[in-house]
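Below is one structure, written out as structure tokens; comments come after it.
One protein chain is absent from this view; the other protein chains keep their places.
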Amino acid sequence: MNPSNYIILSALLFGIGATGVLVRRNAIVVFMSVELMLNASNLAFVAFARMHGNLDGQVVAFFVMVVAAAEVVVGLAIIVQIFRSRRSASIDEPNLLKY
Amino acid sequence: MQELMPATGVFSLLWLLIALPLAGSAILLLGGRMTNKWGPYLAVSTIVIDALLAIWMLVEMMGQGAEERTFNDNIYSWVFAGTFKVDMAFQLDQLSMVFVLLITIVGALIHIYSLGYMSHDPDRRKFFGFLNLFVAAMLLLVLANNYLLMYVGWEGVGLASYLLIGFWQYKPSAAAAAKKAFIINRVGDVGLSLAIMVMFVTFGSVSFEDVFGSTGQASEGTLTAIGLLLLLAACGKSAQFPLQAWLLDAMEGPTPVSALIHAATMVTAGVYLITRSNAIFDAAAWAATAVVVIGVITMFMGAIIGCAKDDIKKSLAGSTMSQIGYMVIAAGLGPVGYVFAIFHLLTHGVFKAGLFLGAGSVMHAMKDNVNMRRYGALRALMVVTFGTFLVCTLSIMGIPPFSGFWSKDSIVHAAFESSNLVGICTVLAAGITGFYMTRMVAMTFYGKARWEDDAHPHESPAVMTIPLIILAIGATFLGMALLFWGNIETWLEPVVGFEEGHVAIPELLLMAITLAVVLIGAAIGWIQYARREVPVTEPHGNLLTRAARAELYGNEINDVLVVHPSFWLSRFLVWFDNAWVDGFVNSSAAAVGGLSGRMRKYQTGFIRSYALSMLGGAILVVVALVLVRLS
Partner (left out) sequence: MTFVNDFPWLTVLALIPLVGSFVVVLLPKSMPQLAKQVALAISLLVLALTIVIALRFDGSSELPFQFIEYHEWIPAFGITYSLGIDGIGLVLIALSAILVPLTIVAGWNDVEEPNSESVGSVKGYFALILALETLMIGVFAATDVFLFYVCFEAMLIPVYFMIGRYGGPNRSYAAMKFLIYSLLGGLFMLASMIGLFVVSGQITGVGTFNWFQLVGLDIDPTTQKLLFLGFFFAFAIKAPLWPFHTWLPDAASAAKPGTAVLLIGVLDKVGTFGMIRYCLPIFPAASEFYAPLIIGMALVGIFYGAFVALGQNDMKRLFAYSSMSHFGFIVLGIFVFTTIGISGSVVYMVAHGLSTAAIFLTAGFLMQRRRGSSLISDYSGVNKPAPVLAGFFLFAALSSLALPGLVSFIGEFMVLLGTFQRYMWVGGIATLGIVITAAYVLRVYQKSMTGSVSEGLASIKDLGKREISVLVPIAALTIFLGLYPAPVLNVVNPAVETVMSIIGQTDPPPTVGLTSTSSEGTQP
């Protein structure tokens, strides 16, 4: 089992996620893309943990999961609120926080 | 040098001389309206007590040996830092003694006179408060035992003078004159400050004893510098050229002020300063010569201005300048002249005070009109004023046996000892004195009445005439008393030194020539102003007359050379400060603000563009890491 395969997979997933964040307008999809990036990095962490033979990477992966869960809670709440007031889940529309 | 005696007995009360009028002034000025009623009398009484105290001190001093007449009273350590130590200490010697007598006695007379003169003024409490303040400061000036403490008195009299010139503050001219006097005096103060600094740097001390005791070791250049700086100070205070312009404007003050401050005492402080610093001027020939030159110039300037002014007080002020010029000349002559400078200062203090108070009496009668062209024929109506004025006039002209004769003649004599040119100048100026004083008497007391319609001349009350009479008696006998009975030369000699000079011209001949010149001047004045009709409006006059009326353009010269450039510079700097210094500060702030204004445009609010820039940043970091790894 070559760990570098996992790293490549992780990089691919990360790239897909990043592209998704950049090109999709729907907030939910962007959100899922972010999750994809997070999980890509989780995969990399676990792979590295395996490579180095210690548990550090796995511990960090758990941290990331917890943070991601918390982020989903807050993020989804915001998206739902925005959707309620604007009837749209596009992230280009709410640009009130500009200059 | 004289030996310093500890101040015991009555001399331990030296501080009281200053403290009494100072306390009087404080009570009057701080006490407010409750002192309105009795305040003026309190003020008068402090000065009278001072005068009595001074006479007591004189008697005590005469009981001491000639070398044991310098009393020193060290009260406490005033300013000290490092090697700089100045004491709050007073010194009474023969020189300060005569000044104390002049200040307190003439001061007392003028205080009494003011009771009458100022009786109708609503602010007379303030007036007496200021007057007391002046006496205190003047006494401090002459009693200080070091230059720095003297500076306090020096500036104190300047302050009193400022307050009193501007006493009628509602008159813009008075307020302006007061400010002008103070500022010009400040120029002189720069001289005194710097002189004190040079003294400290040179001698390590500023007390009279230390400075005069070690003049022998200083270089002549240093002493000349000190001398010239002291001369600058004297020019300011004594209205000598080129700082003379304030004195004529100072006549805006009440007449007793002109008599006390701007004739008898304060303006002579410059002469005191030079005479007091005789050890320095004796060792600095150039500085002494400069003193004589300044004295001669001012003597003529004052006399010429005195001839042309129709305002009786300004004419007298010109005369004061001129007479102080005499004293300054004498003081510049060195040991042959110091004594006579002081001698003339004393007699002048008395007769000029008499003249000013006489002029005040006339003004009082003429409803404060000062224009002599509106006087005339007052001699019958104001007998006492006329008589005393005449006596003082004869005295200032130098007619024997009046006081002025003895003192002026001594100066003329001393001037010929030093230089014939200076001697001739003093004789000529004596002639001009004869002219302008005769003119003044003729225009005021003789001729036809040219009064304004509402004038009702009357003799002044006794409280005003009695001081006049006393001053007239002084103007008659003081000269002889000081010369023959008081032996002023031997009295002052231990302090200022004295040398008997030798003149090629016999003394009696010189007297006769001087007298003849004075009489010629007086005769011309008489013919022109008593025999002929005096026009009510001033005639056009020749070039010199017009220049003299304009005070020889002293104000215009000051304006062009100093005042206007200062205001231009000021206006330029205000502009520069706003436009450039502050402009730089504000424009740097604006630059930062502008830059951030540009930058915030990138805060578009599009989440995806933020995400893109984050990605770009991440890629940059990765590339950088990779590059570092590779190299």
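Order of writing sets the labels: A and B. Residues in every chain begin at 1.
To be clear about the criterion, contacts are C-beta pairs under 8 Å (C-beta built on N, C-alpha and C of every residue); 3 or more make two chains touch, one makes a residue touch a chain.
As the structure is a computational prediction, the values presented were derived from the model and not from experiment.
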Visible chains that the absent chain touches, using the contact criterion stated earlier: B
Sole contact to the chain not displayed, among B:Leu421, B:Ala449, B:Ala462 or B:Leu573: B:Leu573
Options B:Gly65, B:Pro172 or B:Pro535, residue touching the unrepresented chain: B:Pro172
Hidden partner chain, touching residue among B:Pro6, B:Gly204, B:Gly597 or B:Gly617: B:Gly204
Of B:Tyr113, B:Trp154 or B:Trp406, the residue in touch with the unshown chain: B:Trp154
Residue, one of B:Asn36, B:Asn74 or B:Ser193, that touches the chain absent here: B:Ser193
Touching residues on chain B - with respect to the absent chain: 29, 76-84, 88, 148, 151-152, 154-156, 159, 162, 166, 169-172, 174-176, 178-179, 182-183, 186-187, 189-190, 193-194, 196-198, 200-205, 210, 213-214, 216-218, 222, 566-567, 569-571, 573-574, 577, 581-582, 585, 589
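Methods note: only the chains that are shown with their structure count from here on.
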Cα-centroid distance, chain A relative to chain B, in whole angstrom: 92
Residues of chain A defined as touching chain B within the complex: 18, 21-23, 25, 30, 91-92, 94-99
Contact set on chain B toward chain A in their complex: 600-601, 603-608, 611-612, 615
